[in-house]
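What follows is a single structure, and I will ask about it in a moment.
A single protein chain has been omitted; all remaining protein chains appear in their positions.
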Amino acid sequence: MLALAATSVAILSVMALALARALKADTVYDRILGVNMVGTKTALFIAIMGFLNGRPDFLDIAIVYALINFIGMIAVLRFFEYTASEPDEDTQEKSK
Amino acid sequence: MILEVISTILLILGAFFSLTGAIGLFRFPDFFTRVHAASVTDSIATILIITGLILRTDFDLVAVKLLFILIFLLLTSPTASHALAKSARHGGLLTLAEIRESKKGDND
Amino acid sequence: MVELIDLVLLGMLAITALRVIFLKDLFAVVMLFGLYSFLSALIFVNLDAVDVAFTEAAVGAGISTVLMLGTLALTGRKEKANNHTALLPLLVVIITGAALIYGTLDMPPFGHPDNPAHQHVAPRYIEESPKEIGLPNMVTSVLASYRAFDTLGETAVVFAAAIGVLSLLGMPKPGGVAIDSGLKSHLVLRVVAKLVIPMTILFALYVQFHGDYGPGGGFQAGVIAAAAVILYALVFGLPLATHVVRPNFLKVLAALGVLIYAGTGVTSFFLGGNFLDYNVLASDPVVGQHIGIIVIEFGIGITVFAAMLGIFYGFAAQAERTNIQ
């Protein structure tokens, strides 16, 4: 039980860090990376939370998270493709 | 009992790896190394944590669902990172070494 | 523990919402909005609303984000600098917020079992619905049986919204030529998508028919099935997707779902019950309820699938058209 609680706290702090990355990003790709990481970690967090609350039969939600996260990523990439011709200043300038 | 000990070890290891990944997200110098940090630790942490959780089930439907999540995440998460890095490359993002190179070129 | 997680997640949400206010890059705004939906779904899981979390994750985070990105591709991604003074809106917001917070002080404390909300109809749902309806998932029982008329209205609203979007944007013409998509070079993506799409459709079927026993149901299943086709359209191009699921077929499906739902109601009418009273559908009331719920959930699933996919087709068709020009 203690291990589960510790893991959930760790995952929650990882989510907070990834969220910070998504909020304060150098480039647009960093932002997507942060959002993607929050998504995968949320799926794990829901799985752990099910065990913590003693009702692990709600794992379907974690599957939906993983799936929607993937589709969101693909949609973002497709969006870049449409807007590729537009000048994109913050990718070039700050690509440190 | 032994399963629980193994599961505890796996969970803690998984938590440790995901924390290192999150730190890497901030500490690495350029975007491609950051993708590397995020995606590699993502995969290993997912494997460790989900295996740790499977050991805590009674190996019934819950374990099957967890296995499904594991397969799904292992398929999609690296693919997403790969596609993102590729798209960043096409978008003209440079690695740190290349930025240094081009700066050197400017100075000459 | 629950309260602590709740507080942390709500804090994250508040920071995200604040950041959205100050961002000028609309693409980043939409990304953060997706994040906001994800986090709020997590809060719903934490507050025991698993069905709601399911819906929010699939609909709010998935479909909304895809549609907003589609709109941005058509309208441009930078917000122009705005020379309004921010003072008046800020004043309005602060006064309204203060009034609302003053109002919350009269509300019953959070999570207390004696709150008025838990006194009247909820105990009956919790105690009687497993016996009367025979389903473990009370949310499905209330949604599809006790409040079936309400849900019929909501299904009709989704159908009407799809009609509205299609009359504004139009459907893609079948038999279009695929424009060379940049995702063609993403070989890994194409292979993985081929693996993921069948799994997703299988999962949608599971959600549809397992919704009586666990979280899920017609609304969620419809959205997940639509998400599978949307993934196909995103990776392999819209013309191929419209070849698989034709736009005209979708129009028929959307109407069919509402008809199945309303038809169940009318059938119970003719069998001597009230509108949407499933007790008369079989000799045993509990079996009748079960049949009724499965049929109308199927109707909801079909309508939601067709409506969501139709809306996506509308936006995608606009994007393809402007890309060709």
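Going in written order, the chains are labelled A, B and C, and every chain counts its residues from 1.
Here is the rule we go by: a contact is a pair of C-beta atoms (placed from the backbone, for glycine too) under 8 Å apart; a residue touches a chain by one contact, two chains touch by 3 or more.
As a working rule, contacts and distances are computed from a predicted model.
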Query = What protein name does the UniProt record of the undisplayed chain give, "Acyl-CoA dehydrogenase family protein", "Na+/H+ antiporter subunit C", "Cytochrome c oxidase subunit 2" or "NADH-quinone oxidoreductase subunit N"?
reply = "Na+/H+ antiporter subunit C"
Query = Which of the chains on display does the removed chain touch in the whole complex?
reply = A, C
Task = Check the options C:110, C:249 or C:275 and report the residue that touches the missing chain.
result = C:110
Ask   = If you put the missing chain back, which residues of subunit C would it touch?
value = 3, 6-7, 10-11, 13-14, 17-18, 20-21, 26, 29-30, 33, 36-37, 40, 43-44, 47-52, 55-56, 59-60, 63-64, 67-68, 70-72, 74-76, 79-80, 82, 84, 86, 89-90, 92-94, 96-97, 100-101, 104-105, 107, 109-113, 115, 117-118, 121-122, 125-126, 130, 136-139, 141-143, 147, 150-151, 154, 157-158, 161-162, 164-165, 168-169, 213-215, 219, 223, 304, 307-308, 311, 314-315, 318
Task = Using the touch rule from the top, list residues of subunit A that touch the missing partner.
result = 53, 55, 57-58
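Just so it is clear, only the chains that are shown with their structure count from here on.
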Note = Of A-B and B-C, the pair joined by more C-beta contact pairs is A-B
Ask   = In whole angstrom, how far does the Cα centroid of subunit A sit from the Cα centroid of subunit C?
value = 20
Task = Calculate how many whole Å lie between the centre of subunit A and the centre of subunit B, each centre taken as the average of the chain's C-alpha atoms.
result = 11
Task = Between subunit B and subunit C, tell me the centre distance in angstrom, where each centre is the average of that chain's C-alpha atoms.
result = 29
Inquiry  = I need the residues of subunit B touching at least two other chains; which ones are they?
reply    = 72, 76, 79, 83
Remark   = Residues of subunit C that touch at least two other chains are 182, 186, 189, 196
Task = Within their complex, state which residues of subunit C touch subunit B.
result = 182, 185-186, 188-189, 192, 195-196, 199
Query = In their shared complex, at which residues does subunit A touch subunit B?
reply = 3-4, 6-7, 10-11, 13-14, 17-18, 20-21, 26-27, 29-30, 32-34, 36-37, 40-41, 43-44, 47-48, 51, 56-57, 59-60, 62-63, 66-67, 69-70, 73-74, 77, 80, 84, 88, 91-92, 95-96
Ask   = Can you list the subunit A residues touching subunit C in their complex?
value = 5, 8, 12, 15-16, 19, 22-23, 25, 28, 31-32, 35, 38-39, 42, 45-46, 49, 52, 57-58, 60-61, 63-65, 67-72, 74-84, 86, 90
